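Removed: one protein chain of the complex. Kept in place: all other protein chains.
Entry: subunit A
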Amino acid sequence: MAEYSVFSLLKNALTGNKDWKPAWRKPDPKASYDVIVIGGGGHGLSTAYYLAKEHGITNVAVLEKGWLGSGNVGRNTTAVRSNYLLPANTRFYEHSMKLWENLSHDLNYNVMFSQRGCLNLAHTPAQLDDFARRGNAMRHLGVDAELMTTAEIARLVPALDVSATARFPIVGGLMQRRAGTARHDAVAWGYARGADRRGVDIIENCEVTGFLRDGDRISGVSTSRGEIRAKKVAVAVAGSTGQVMRLAGIDTMPIESHVLQAFVTESLKPFINTVLTFGMGHFYMSQSDKGGLVYGGDLDGYNSYAQRGSLPVVDEVMSEMLALFPGLARVRMLRSWGGVCDMSMDGSPIITTGPLPGMYLNCGWCYGGFKATPASGWCFAWTIAKDEPHDFNAPFTLDRFHRGLVIDDKGQGATPRLH
């Protein structure tokens, strides 16, 4: 593996940067593979990487209908955290956090993981009690969490309106110090490079148009670049899950696709050094290393496959931002965009064998898929390689809804737009 290092940097600097090689090849698809992963986003690429690294399965193709990382891995607001209430979620996301903490080393690729913390603001004493409960649940499972007072919050985020006359006064908050952000494109590129160097074929512009069957077993896929056979076919297509599963003859899923918008402002000087969430609505914000404030809020709230949102949510998100930071009123928003989220019926993901023989399914990430990228791929690779789930993803089955074993962290019920 050609390493990126200070020595290779120096050597290439002295030789005019002529010798850098592309980070991954652009191979044509072979006739067959051991494993096909449908979806070249973060989860598909990390699945391929861990199949090769942890399980020695290198005869793998990742099929991506567009270009690599063109979906949600490049559209999210980059927050990484493991501050969940329910044990199944906490264990899984904490495993992800531990993989994040070593990811740049592991991939030999700087994913710019920055543990700047994630602070959930509480605006009522009852909400602070609820946060204390969640913090205790996290600490019980070995995850860091601490309650912060309003004075501590004011020192950490000086621009915040912490006055008693604020529209929603801040009474405290729950902080996870190990949480933070990562450079989302680098995560896709790093996993792609790591998988490619281990022999995985990453095939872009290759849309799956159907599934091949051998009896009742899935034995490959037909694509816009021809038929490709495989012993195992893994699906990791996020918002397109319903569409891809329909190609396999499965018409209904416990998933609705919704659009989530994200926004970035013009670059500012250092303004906020943590990931901040608003407790009286749905708003989260961090500052990128380039200086832009990166933020978002709620889903648009109705089924959508359009990778763009509508104005009412833009208006709502901006008003929430100004409720917290009146001083940002004159900052200009540079860009907004939308991603299609696979909203599950309990707000938790699905990583499982099946539902058809020869098939494996990874979906239901709602709008929390980015932070899960390492553990999702790690657990999915385990599930594919061993034909059974790891303990970390054993609760995330597809049939849990019908068996009454939902994992509903927010207690919201089967109303996907509210998770």
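One rule holds in what follows: contacts are C-beta pairs under 8 Å (C-beta built on N, C-alpha and C of every residue); 3 or more make two chains touch, one makes a residue touch a chain; residues count from 1.
Convention: contacts and distances are computed from a predicted model.
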Name under which UniProt lists the unshown chain, selected from "Sarcosine oxidase subunit delta", "Carbohydrate ABC transporter permease", "Hydantoinase B/oxoprolinase family protein" or "ATP synthase gamma chain": "Sarcosine oxidase subunit delta"
Absent-chain contact - pick from A:W20, A:W67 or A:Y302: A:Y302
Absent-chain contact - pick from A:Y4, A:F168 or A:F401: A:F401
Residue of A:S224, A:Q243 or A:S319 in touch with the missing chain, whole complex considered: A:Q243
Absent chain, residues of subunit A that touch it: 242-243, 251-257, 301-306, 310, 312, 345, 401-402, 414-417
